[in-house]
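Entry: subunit A
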Amino acid sequence: MENFEPEIVAFCCHYCAYTAADMAGSKRISYPPNVKIIRVPCTGKVDAIHMMKAFEKGADGVYVAGCLEGDCHFKNGNTRAGYRVAYVQKILEELGWEKDRLAMITMSAGMGERFARTAREFTEKIKELGPSPIKQFNTDTHQQAAG
Partner candidate 1 sequence: MITAEQKPLKEIIEYISPYNRILLVGCNECVTVCAAGGRKEVGLLASALHLNCLKQGKTIEIKELTLERQCDPEYVEELVSEIGRVDAIVSMACGCGVQSVAARYKETPVFPAVNTKFMGASVAQGIWEERCKGCGDCMLGITGGICPVARCSKHLLNGPCGGTSYGMCEISPDVECAWCLIWERLKALGMEKRYEEIMEAKDWRPAGGGGPRKIIREDLSL
Partner candidate 2 sequence: MKTESRLEKVLASGALAVTSEVGPPRGALPEKVRQKATLIKDHVDGINVTDNQTAMVRMSSWAAGVIIKQMGLDPILQMVTRDRNRLAMQSDIIGAYSMGINTMMCLSGDHVKFGDHANANGVFDIDSVQLVQTVRRMRDEGKFQGGADIDTPPKMFIGAAANPFADPFELRVMRLAKKIKAGADFIQTQCIFNLDKFEKYMEMMCDRGLDQQVHLLAGITPMKSVGMARYMKNKVPGMDVPDDVIKRMAGVSKEEQPEEGIRIAIESIQRLKEVKGVHGFHIMAIEWEEKVPQIVEKAGLFPRPVL
């Protein structure tokens, strides 16, 4: 799995993480292309089913990036998102998946550097965990067939 390039979905709040990503771009701070950003009006809009569907469709890792604690544009959307992430982590655990494939991250709009660093770190973590269990099965059978 040396050349494993994970697919990562990041649900980014329009008011912070998404803007931070933009800033990282304009400042030419690079971050891994593995991270696919989905812009949301607030992380409070991200439901458990969205995270689940991302995994179902093959994501190796998913994170929700919202505003710093107390800074939500809609009061407490980020807090709610945090609870939902924890809820889905529980489902993943029940299914025997690593719960670290899912994370809640917070930052402000001005933190371009933090956005890039987070994207790098999360990508590294998922590389360590390896492909999603869905793909692991496909690879295992593929290797068996090849062997």
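A word on the picks: all candidates are chains of the complex that A comes from, given by their letters.
The definition used in the following text is that a contact is a pair of C-beta atoms (placed from the backbone, for glycine too) under 8 Å apart; a residue touches a chain by one contact, two chains touch by 3 or more; residues count from 1.
Fair warning: this is a prediction, and the values are worked out from it, not measured in the lab.
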| item | value |
| --- | --- |
| Complex partner of subunit A (touching, any copy) among 1 or 2 | 1 |
| Complex contacts: residues of subunit A adjacent to candidate 1 | 47-49, 52-53, 55-56, 91, 94-97, 133-134, 136-138, 141 |
